[in-house]
Every structure is written in C-alpha cells, then in structure tokens.
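Only a single protein chain was left out; the remaining protein chains are all shown in position.
Order of writing sets the labels: A, B and C. Residues in every chain begin at 1.
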Amino acid sequence: MSIQVLFFGVIAEQQKTKALTIHGEDGMTVAKVMAKLGISPSKALLIAVNEQQQHDIEFPVHDGDEVAIMPPFSGG
Amino acid sequence: MSIQVLFFGVIAEQQKTKALTIHGEDGMTVAKVMAKLGISPSKALLIAVNEQQQHDIEFPVHDGDEVAIMPPFSGG
Amino acid sequence: MQRSTDHVRIQEEDFSMEAEVNAIRVTSQRIGGIATFLGCARDFSDNGVVSAIHFEQYASMAETAMQDLRKQALQKFDIIEVRIIHRVTTVVAGEQIVLIVVAAEHRASAFDACRWVIDTLKQYVPIWKKEVCSDIPKLCFDATPTPLH
Partner (left out) sequence: MQRSTDHVRIQEEDFSMEAEVNAIRVTSQRIGGIATFLGCARDFSDNGVVSAIHFEQYASMAETAMQDLRKQALQKFDIIEVRIIHRVTTVVAGEQIVLIVVAAEHRASAFDACRWVIDTLKQYVPIWKKEVCSDIPKLCFDATPTPLH
C-alpha cells in the first residue's frame, strides 16, 4: 500500500520536499511512517491523517491515506 | 450670587427646561440648589459642578458656577 | 473644531470604520493587533421595538471626559493608540453609534483596553440615549425613570 506524506514549514525545509509517497504494510502506525522518514516523534510535531489532527502516533494508516507532518501552527 | 443650572435627559423633560439661573448665598451646597428646585437627592441622579462630577451633595457652589443635574449616563 | 485626525470625537455625522482604523494603523509598524468595538442601534430593547435612538450630550463635559478616558487607557494598558468616536444625533436601527479602536503590539492588551474603554465610557461620559419605540405611542427612556421629589 502507499501513503502520501506532506511536510509543512520548517519540516518541509528540513526534508527538502513538500510531499512524498512511501510504501509499507496496511495498518502501519504513524510512528512507523515517521521512523521510515527518519523523523523522531516529538511533542513539537503535529500530525494529521486525512486532514484530521491525530495526537496518538500509534494511529494506523491505510492505503491511500494522506499523512501530514507539521510544525506548531503559527497563523493569526 | 447666581448659579447656572443645567438639566439633561429625563430631568430636562421633568423640569420642562434645559437650563435656568438661580440665586442664593455664596457657598451654598449642591443639596441646597436641588432643594430650591424641588429635586430630592437620589442615588439615581448625577451631579457635576463646572463639568466635574461631584459625588458629595454638600459640595459648595459659588457665584458663576455651572451645576448640572443629570440622569445616569447611557451613551455607547 | 474636531477633525478626522483627532483621536477623540463626538459628532453628528456617520464615520467610516476603515478610515478610522487605517488612521491609526499607518502611525506605527509596531502595531501587531487592532481590537475594535462598534456599537450599533438595535431594533429592540427592554422597552419593545425601537425605531430610532436619539443621543444627547453635555457637550463640554463629554468632550473632556472622552479625552480623559483616552489618556487613562493609554496609561493603564500596554497599547500604542486609542480612538474613540461617538455620534450624537438620531440614529435608526442598524446605524453606527460608537467606535472604539485600540492598537497594540499584542492582542491581549488591545482586547483588554478596548473592552475597558467601552465599559468605562458608558459610566463616565455624559451622553444619554432616548429610544423612540414604534409600538408605544410616546417616547420611552432607556434608563430607569429617575425619581424626582
């Protein structure tokens, strides 16, 4: 299965891309997605799966899901 | 001596005038000015002498002073 | 004579919120947030349906009180500028009555000061409203009738 991963702000700059596709087992956790990308879990990171913020990095992802890895929001 | 007395809002309507001049002794109190006009002291009335709000109706007034007798402010 | 450059004004004419906000906005690039309060004439009150509101002032005292209110706000809060405009005329439902504009580096102070200014204005500035109620044949007063005698 494949997962679309999006990066924003400083994360995109550090990853040197705004989006990439990764492959893995269906039901793999967000933590595993991050591990594949070499990103350590951190309270300073925000995660969204299919545009829904997820606070549990053990949240499972499935084929076609969109995972966003984001720095703290700073709009306004 | 003479004092200029101003009325506003409902007070002006009840007094049927917006302004009048009264005469009396120099140093007479605001309470005495009100008594001369037949107005009982009331917490619902606000008083200003020469455009300065006065909370003590024993405040003395002098020749040429302007005394305003006002209902509660309701601007804004 | 009051001019649109004045930060404190009591006037008959309507005002442009944007013009008033921009007049402050251009004065400082330290401004991070502008909080405003716009008071409008509602079509109802405790007295029933309101078709118009007439405002009256004790002109000389009201002007001084509003200037003082601005100075107090500038001293009391960590803000950059305050503008206070109050109309004294007859307004119909939906029309603008009063505008408070507060600019600050940070939003918390802007909100605190804006709220304090409108709350204090109502207590402190000699302006009175009289509501014209369309379902009652006579004029009715917003304030509780003041006991005389």
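In this section, a residue touches a chain if its C-beta (ideal position, glycine included) is under 8 Å from a C-beta of that chain, and two chains touch if they have at least 3 such contacts.
Keep in mind that what you see is a predicted model, and the values were worked out from it rather than measured.
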Where the missing chain makes contact, among the chains that are shown: A, C
Chain C residues touching the omitted chain (full complex): 16-18, 21, 25-26, 29-40, 42-44, 93-94, 105, 107, 110-111, 114-115, 118
On chain A, residues whose C-beta touches the chain left out of the figure: 6, 8-11, 14, 38-40, 42, 44-46, 48, 51, 68, 70-76
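Throughout what follows, only the chains that are shown with their structure count from here on.
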Residue numbers of chain B (touch at least two other chains): none
Sequence positions of chain C contacting 2 or more other chains: none
